[in-house]
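Here the structure comes first, spelled out in structure tokens, and everything after it is commentary.
Every protein chain of the complex appears in place save one, which is left out.
Chain lettering (A, B and C) follows the sequence in which the chains are written, and residue indices restart at 1 in each chain.
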Amino acid sequence: MRPSPPGIEKDAWLRLTRRARLDRGWATISLYAGIAIVAFIAALSAAAPFLGLRDPTATDLMNALQPPSLAFPFGTDDLGRDIFARVVYAGRVDLVFGIVVTYVSLVIGLSIGAISGYFGGLVDTVIMRIVDLVISFPFIILILTIAAIVGPGLTGAYIGVIAVSWALYARLTRGEMLAIRRREFILNAETLGYSAPRVVFVHALPNLLRANLVFSMSDIVLNILTLAALSYLGLGVAPPTPEWGEMIAQGQKNLFNAWWISTLPGLVIVLVGIGFSLIGDGLADRLDESGR
Amino acid sequence: MQTASSPTPLLAARDLSVGLVNRHGAFLATNRVSLAVDRGQSLGLLGESGCGKSITLRALLGLVPHPGEIVGGSVTWKGRDWRSLSKSEIRRIRGKDIAMIFQDPASCLNPVFTIGDQVTETLRLKLALKAKAARELARDLLDQVGIPAPEERLRLYPHQLSGGMRQRVMIAMAIATEPDLLLADEPTTALDVTIQDQILTLLARLKERNRMAMILVSHDVGVVAQNCDFIAVMYAGHIVEWGPTHDVLRTPRHPYTRGLLAAIPRLEVSGGRHPLQTIAGAPPTPGELPEGCPFRLRCPSARPECATIPVTLDRKPPDHGSACPIVM
Amino acid sequence: MSLIAFAGRRLAQAIPVLLIITVAAFSVIHLVPGDPARVMLGSRATDEAVQVLREQLGLDKPLVTQYLDFLKAAMQLDFGDSLFQRTAIGPIVAARAVHSLALVGYAVLISLVIAVPLALLSAIRRNLLADHVVRALTTLAFCMPSFWTALLLVLLFSIRLKFFPTSGLGDSPLAYLASLTLPAVSIGLYLTPILLRSLRASLIQTLGAEFVEAARARGFGEARILFKHVLRNSLIAMLTILGINVGFLISGAVIVENVFSIPGLGSLMVAAIVQRDYPVIVALTLVFGVVVVAANFLVDLSYALLDPRIRQ
Partner (left out) sequence: MTETPLLSVTSLHKTFGGRASLARLLQGKPARRLTALDDVSLTLGRNEVLGIVGESGSGKSTIARCITRLEKPDQGEITFAGEDVWQARGAKLRGIRKDLQMIYQDPYGALNPRMSIGRAIAEPALVHGLIGRDGARALACELLDRVGLPRSVAELTPRALSGGQRQRVAIARALALKPRVIIADEAVSALDASVQAQILNLFGELMRDLSLSMIFISHQLSVIAHLADRVAVMYLGRIVETGATADVFARPRHPYTAALLKAHPHLEARRSQTPALAGEIPSAYAIPEGCRFNTRCRYAETRCRLSDPPAAAFAQGHEAWCHVLPDLENSANS
């Protein structure tokens, strides 16, 4: 720490430097804590087959409804399946879903939003009308309707959520594009007669990524929550494949006598969500350019 | 250090230091600044961006935005220390005895209330007027600051007025209580030059009429030169030169002031593109100041001992003082 | 421009959106792979039954005629019959909409009661302990699946404390309110982080505005600045935020209705999908679409009423 300059009240200066340190430190802690949480759960799920866990789908009625213990860290459900093993295996479905859906949507939304914002005019008006409609429409109804068309199941969930999620990125990107389009380095590129793809992709796009990346962290959480909700409603991942939302649904009928079946998978969702949120907070600070 | 001619100046700051926080940590935006104004006097705080002139002005009113704070020195109002005043006393002084106007007339009026609402709010709170009387005085005030058709303007929203008109409304609100001191933070920077001229003429007239003191913050030497009795030149949080306007402009003593004045292109010397004298380098980033004299890395007269000298004015105001012991 | 002219223009803009919604709703049946009538009745249905249904739904007519018939009927609030319940859809939807509306209204109320004071606290004490705590809680609430929150609430307040029923709707007004409380809190907790974050950001922006500093320099009290000047500006933002999130809110309601078996539109939608009751799905898609457009229209209108800049 720098010593207090001459002529300055020492206490006040100390207070100030501490404030400054706290603000800076928090972002770094947030980023690494988030990465640690997500990495831990992802590694566990990826390595699931090699961890010597019980078969997540094997029923064992002798051990049904066991509360958490050393043998069953998260207890067992009404069919005697090991909830811990199911939670770990479910990560393979949920995390992959969250990440794939998010980044496919990001690429689609980023491209559409960038084009819409850069070229403006009728194309922009039409695209943005659609985007507004998709965003303001209750997403669950839209996804359910798509699931109704495609048929329930993981494929329906993938298509449905991407069909909704891209619009958020499109709107975000378009807004950023409109702002950056007025910046002088873009004007300069235009007066130099650069081709439109060059201006959009080489000059503008790298500057649009920040907001999208930060938002994608929240979006991963949202998408995992959506898959869980779909499965909970019986329209996502079908039993016996383990999935967090499906497990919560399975536990509901035994809520009175076996609280752990529903609550523990939910806690894992919350933990994953917090992990991604922390990464998002850290990234927002890291990538901030306002500090001139 | 006493900085005005009378024993108890209207407002005085002594060794005032303000600390702020940015991404790189805590830093001193204002470093042991002492200044004072007396009734009827005008003081210009002149400096480039980031020199701490605006934050000094805010600190005089106790308006340093969190997480920054005043970390040293004191401000006295009519001889009374701010710290000895209660919150309600401070609030009474603000806006009644001391008024302030700001740089951006586009954002210093609340967009969702009419001009009338905002002017009368001040009058009712500060002068305890009833609604009707406040309305009448408001109309009168707008008239005084040169707003045509004041009755109609009172019904308008800020976005329906031009920048110049908005600044006039701000001035009307500021002079409503006939304050002893007006603080003006770059009041014309956002305005066109002919409008700037109108606003400055108006301020000069009001100051004369109300025997009001004024502290004017500006980056424009011309604006300060035309409107202030005294000039305080700020550099990197320090006041490096102080004196009567005429003296400072005629015979600048500090190397920074000299460099600054030489660097300004003059209207009178048209054409030719003769090279202007320049100051090497760029103003320092707040928080990355050298030890000793803050100007020494850009100073043509710098010597090794500049790294250790304290930054203090060599003569007491109202005399013309400089913080440079090397250049006489 | 006058408010009426503004409303008129805004209404005109809504018409193409409504048309897109009708086309989308109408397309649902036709996007199903294979013969819709066959899909609805299942593979064991006889060919005659399929043919009857096809005629009943008008699937044998040309597409454009079908769409125009659909549009005409929809304007008269006639959505046909539910395949499963064998009665007209209109009255079913109307009866259920009441419960959904009550639930959503209750939830918004709860959400505002939580979000507004906390956002104020957080914005005023920015980067101080209170702000950090509020933000941590916001993140926590954001990550909680709504149906899981609902189950936790049931576990605590219904099973342990026996304050509220676990599902269904009470008959007396008080019992009705009681049975809606846990669902409304669940939805409220789902919506709160979204509202709180946006409101906090808007408040911080307003608090940093020059007119707030000017008000302080004028010696106005903090309470006056906050409640008169800042809040008025932020309420306008709040309205927009609510408008944008109507869809989010309805989504929460759909999920939570299913947890508590509340006979609302959300549970109807899920049941219809499970039962492949396509006329109901179409009707509900349309209803939700109209609700969203209407909500946004109302928000824009009140926005123009509150913010003089918009009418220009």
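Just so it is clear, a residue touches a chain if its C-beta (ideal position, glycine included) is under 8 Å from a C-beta of that chain, and two chains touch if they have at least 3 such contacts.
Quick caveat: nothing in here was measured; it's all calculated off a predicted structure.
Considering the whole complex, the residue from B:Leu260, B:Ala302 or B:Cys324 that touches the absent chain is B:Leu260.
Note on the undisplayed chain: of the listed residues B:Ser88, B:Gln277 or B:Thr312, the one touching it is B:Gln277.
Of B:Ile195, B:Ile309 or B:Val327, it is B:Ile195 that touches the chain left out of the display. Here the missing chain is touched by one residue of A:Ser111, A:Asn207 or A:Asn254, and it is A:Asn207. Although one chain is not drawn, the whole complex shows that of B:Ser162, B:Thr251 or B:Ser301 it is B:Ser162 that touches it. The set of chain B residues touching the chain not shown comprises 48-49, 162, 164-165, 192-198, 200-202, 204-205, 219-223, 225-227, 249, 259-261, 263-267, 269-271, 273, 275-279, 282-283, 285. Interface with the hidden chain, as seen from chain A, comprises residues 183-185, 187-188, 190-194, 198, 203, 206-207, 289, 292.
Quick note on the criterion: only the chains that are shown with their structure count from here on.
Set against one another, A-B and B-C show the most C-beta pairs in contact at B-C.
One inter-chain figure worth recording: chain A and chain C are separated by 22 Å, centre to centre, where each centre is the mean of the chain's CA atoms.
Between the Cα centres of chain A and chain B there is a gap of 49 Å.
The geometric centre of chain B is 51 Å away from that of chain C, both derived from CA atoms. Contacts with at least two other chains are made by residues 127 of chain C. For chain B, residues touching at least two other chains, in rising order: 67. By the touch criterion stated above, chain C contacts chain A in their complex at residues 16-17, 20-21, 28, 31-33, 127, 139-140, 142-148, 151-152, 154-155, 159, 243-244, 246-251, 254-255, 258-259, 269-270, 272-274, 276, 278, 281, 284-285, 288-289, 292, 296. The touching residues of chain A, when paired with chain B in their complex, are 2, 5, 7-9, 12-13, 15-17, 19-21, 23-24, 291. Of all the residues in chain A, the ones that touch chain C in their complex are 19, 23, 129-130, 132-133, 135-141, 144-145, 147-149, 152, 218, 221, 225, 228-229, 232-235, 245, 248-249, 251-252, 255-256, 259, 262-263, 266, 269-270, 272-274, 277-278.
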